[in-house]
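Shown here: the complex without one of its protein chains, the others still in place.
Then we have chain A:
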Amino acid sequence: MLESAELYFNVDHGYLEGLVRGCKASLLTQQDYLNLVQCETLEDLKIHLQTTDYGNFLNNQTNPLTVSKIDTEMRQKLCREFDYFRNHSLEPLSTFFTYMTCSYMIDNVILLMNGALQKKSVKEILVKCHPLGRFTEMEAVNIAETTSDLFNAVLVETPLAPFFQDCMSENTLDELNIELLRNKLYKSYLEAFYKFCKNHGDVTAEIMCPILEFEADRRAFIITLNSFGTELSKEDRETLYPTCGKLYPEGLRLLAQAEDFDQMKRVAEHYGVYKPLFDAVGGSGGKTLEDVFYEREVQMNVLAFNRQFHYGVFYAYVKLKEQEMRNIVWIAECISQRHRTKINSYIPIL
């Protein structure tokens, strides 16, 4: 029922949607980026950021100002905003938010598992975990000896439990398997998220499903590209491709057979959406495939704000904010390393 969205959405989620649109309006514009690019030192950067929505977020920092401090503070700000949204949300928006945090949780869990295996102290690792991926059982991870212990004791309570069931055959854990585990978890997560959005129907499905399809295909392409010349076999590679994208099933099969970049490009040419992206690789700006994908993701996220009454705005806002953080860190690094040739390689958002 298409009307139900407009009729009932605002009852539960109207306040938050309004809030998130307000936050989106305070993202840095092209003008702001031009100002930042012209800064000479990090102190200048801080002063410029004070005029934007970031305000005085760096006031509590002692000298000297480093790029990592800026990064941490920005992430804390995003986390505060996200927690506010989450705490005020009702079902099914809260489940949606949980799905959004799953990807960070996966990274944190892998980090904690690694640390536990290497007998590192939990406190050190907790500091390095992504704040958006916090879950209550984090400190308990180090008591587990093997992965099955870990799963049974700790992870079964987290939202990640169903994703682990798909990959529980990994009994030994070394470097190779850790990365494979991470990617397999992400694949199950993406597929679960996609199903959730599709089942929800309405505008949310219309907006979120293309975004998630693109994410799935993008992962497939990037995994293929990065596995050329490594020990990863073709069969292993195929198990890492998420199946919720446009490439499923023929494209994924073709990709699994690809041996180099040109073969990959030929696979992409079958799909009208990806052909222009691959053509834009190389070119005059020396863009890599990843840059092109980032740009497309930003485009899709900005377009999400053109429709109302759906959850996609929250997802899009978080992704755009993350991209903005990456841009600011990039500009700050270029400034602090005095390497200004590539300072304009950030991804412009608005």
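Going forward, a residue touches a chain if its C-beta (ideal position, glycine included) is under 8 Å from a C-beta of that chain, and two chains touch if they have at least 3 such contacts; residues count from 1.
The rule is simple: contacts and distances are computed from a predicted model.
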UniProt protein name of the chain not shown, from "Isocitrate dehydrogenase [NAD] subunit, mitochondrial", "Proteasome subunit beta", "Aspartate aminotransferase" or "V-type proton ATPase subunit D": "V-type proton ATPase subunit D"
Contact partner of the left-out chain, one of A:31, A:62, A:118 or A:306: A:118
Residue among A:31, A:56, A:230 or A:306 that touches the chain left out of view: A:230
Contact residue for the chain not shown (choose from A:88, A:234 or A:339): A:339
Missing-partner contacts on chain A, residue numbers: 110-111, 114-115, 118, 120, 125, 128, 175-176, 178-180, 182-183, 186, 219, 222-223, 225-227, 230-232, 240, 288-291, 294, 326, 329-330, 333-334, 337, 339, 342
